[in-house]
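A single protein chain has been removed from this complex, and every other one stays in its place.
So, chain A:
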Amino acid sequence: MSKPSSFSLRGRKALIAIKDERDATIVRRQFERLGIDIVTWDGGANIDCRPDVALIDDEFLPLTSPAQRAALGRSPVIALLGTETPSRLKLVLDLDPASFLVKPLRSASAWVCMT
């Protein structure tokens, strides 16, 4: 029976919701290197998967749908922040994020936030 290393993220599923294409490309590329499966969410539809982690750009906030908020509440959330005002930060903190990433992203950051 095979057993991945304790630090392996292979086979994990991540929901990513990132507006900026450069940042999204960095996260997608880094997650593919780590063997993480990616589900992209554009903020429009309901979240119909059970990810192991969700990376959400604060530009998608506030979440208007109770179903979206409930779905995100089922997994750890990593929030992507820019240069923010207190009101936007309040929306981020309402998600009870497990970790923060500051834009513009670096690939090393995407690795560190997952470990």
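Note that a residue touches a chain if its C-beta (ideal position, glycine included) is under 8 Å from a C-beta of that chain, and two chains touch if they have at least 3 such contacts; residues count from 1.
Please note the rule applied: contacts and distances are computed from a predicted model.
Student: Write down which listed name, "Glycine cleavage system protein T", "Ferredoxin--NAD+ reductase", "Transporter substrate-binding protein" or "C-type cytochrome biogenesis protein CcsB", is the UniProt protein name of the chain that is not shown.
Tutor: The chain we cannot see is recorded in UniProt as "Transporter substrate-binding protein".
Student: Of the residues in chain A, which ones touch the absent chain?
Tutor: Residues of chain A in touch with the missing chain: 1-10, 26, 29-30, 32-35, 106-108, 111.
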